[in-house]
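Let me begin by presenting the structure, written as structure tokens, before commenting on it.
Of the protein chains in this complex, one is absent; all others appear in place.
When the chains are written out, they are named A and B in that same order, and each has its own residue count from 1.
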Amino acid sequence: MLSVQGLSKRFGGVHAANAVNLRVEAGEILAVIGPNGAGKSTLLNLLSGLLRPDEGRIEFLGETITQAPPEVRAWKGLGRAFQIVQPFPEMTVWENLLVGALYGKPNTPARVAERVVEEVIELTGLTPKAQTLAGELTLLEDKRLELARALCTRPKLLLLDEVMAGLRPSEALEAVELVRRIRNSGVTVLFIEHLMPVVRALADRVVVMDYGQVIAEGPYDLVASNPKVREAYLGRAS
Amino acid sequence: MILVGLLLLVALVLPGLPLGEWRAFLLDTAQFAFLISALALAWDLLARTGQLSLAHGAFFGLGAYAAALTAPALGTLPALLVGGVVAGASSLFLGLATLRLHGMYFAIATLAFSEVMRTLVLKAPFTGGAIGLPVQPAFGGAFPLGGYYLAVGVLALAAGTSLLVSRSRLHYAMAATRQGEAVARVLGVPVVRVKLLAFMISAFLAGLAGGVYAMKTLFLSPYDAFGLGRAVEALVIPIFGGLYTTTGPLLGGLIIVSLETWLRLRIGEGYLVVYGVILVLTILFLPKGLVSLFRRKGVGHA
Partner (left out) sequence: MELLLQTIINGILAAGIYALVASGLALAVGVVGIVNFAHGEFTMIGAFIAYLLFVSTGLDPFLSLGLAALVLFMVGAITYLGLIRPVLAAPELNQMLLTFGLSVALQNIALLVFGADTRVVSTSYQGATLALGGLSFGVPPLLAFALSVVILGALYGFLDRTRLGLAVRAVAQNRLAPGLLGIETQRVYLLAFGLSAALAGVAGVMLSVMLYASPTVGFAYTLKAFAIIVMAGLGNLRGVVPAAITLAMAEALVSTYVPGGGGWVEAVFFLVIFVTLTWRSWRAA
């Protein structure tokens, strides 16, 4: 579904992404993990088009999108939820979602868009908050909105950037359930996560990054026991 | 919506009312107020994408000069159209150059653009330079109320566009662009197109208003047509009336221009002080503008 070859991005002298190779298969849930500053968020910004790579290629559904602007990637089916929630604060929850539904695919008729919003708002449990201004939501609601808005663009591949960060364990559990439901509805998921229990519970496959490079990949248990991964995490924990 | 229609209706029948000895003055003031309100509505359309421009004095001035220079050859209505198009075209250039500027950088860049435009008009060989440019009245003076009704027409067009945009999907694209540009793009909003479109519509309307203004004052000078005062009016009125609305700039325009006219009569130069003071007071005490007084919660569109 998504294939990344030799993707590199430098900021000054720092390699935030260094020759990253990555494949995402249709229907899977892929976790990208790694210590702080490993280049995970840069990778997501490169994938969603907010950053342009210095080198490398991104292919999505058989098309090269390396230079495509973010909105074109959205139209092709690449959705993204941000780590730091960024709702449109002066719009209601409903209007926030409507933006995604109206513009996520070109020329969506208003009627269709509204039906999409109805479905998503139900799925994400935001129905009671539909008419609340997004600026007045709690953190949990904000996170849901972030996810819901990305869903409204009707993505084929959803990029999630630490959507569980800051949630209480019970809330995280709910979110895990939600992501599963999203996958079961036919959406492929790539997510960045710090909480290992969440990774373990959700991921079919795990990719580990460090210093802008992929240092390991495979099923959770295999990756967790990889000495390189342990070193990356433990070596800097102190 | 109802208020907007009512105001336009009053504007239409105003010349027929028994206004007494103040008639000429009142109609003249009203015409000026309509044009400045149209300018404010145009400014607000661009502001909806988060771009607070100080270039609207320049769009107004470009429209005024373009219409004044082409009117003898083309006739009134086509010349006005040329004015709008010239302003719109210049805005496309400005919009492209400033696509990645935000906040104060954008404001300063647009201000710099206006000053460069003013100097160009001042130095160009065909504009009358610093001496100024005499302008023919609308329709060669054949209809005494021609200019007045042109102003009503421009105001109706600006208000209509503003209402239409509020009710279209563009409303969401603009609001999303304003409230979070990067997020908007990731959600599929074609931000570049939205910004440029807003720029062109906005500048076109400002240029139209400028053209009618030229045919009203019958004389243009770069200092008047491109003055910072116009840019200040275009910006203060929507903020005072209520940003991102149609009623706000319309109501604000009528109130402030009336105040301005009264002050002009009393104190002459320095009348712009009202804009400065109103801007400061609005930001401090009524950040959502006049219209927020009439609405229980300031949800952003009307």
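Following the convention adopted for this analysis, a residue touches a chain if its C-beta (ideal position, glycine included) is under 8 Å from a C-beta of that chain, and two chains touch if they have at least 3 such contacts.
Computed from a predicted model, the values in this text were never measured in an experiment.
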Neighbouring displayed chains - absent chain, whole complex: B
Full-complex contact with the absent chain, from B:49, B:98 or B:246: B:98
Chain not shown: contacting residue from B:1, B:17 or B:108: B:108
Touching residues (missing chain, whole complex) on subunit B: 52, 97-101, 103-105, 107-109, 111-113, 115-116, 119-120, 122-123, 228, 232, 235-236, 239, 267, 269-273, 275-280, 283-284, 287
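Definition applied: only the chains that are shown with their structure count from here on.
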Intercentroid distance (Cα basis), subunit B paired with subunit A, Å: 43
Residue ranges of subunit B in contact with subunit A within the complex: 169, 172-173, 175-176, 179-180, 182-192, 299-300
Subunit B-facing residues of subunit A, complex: 48-50, 69-71, 74-75, 80, 82, 86-92, 95, 98-100, 102-106, 110, 133, 149-150, 152-153
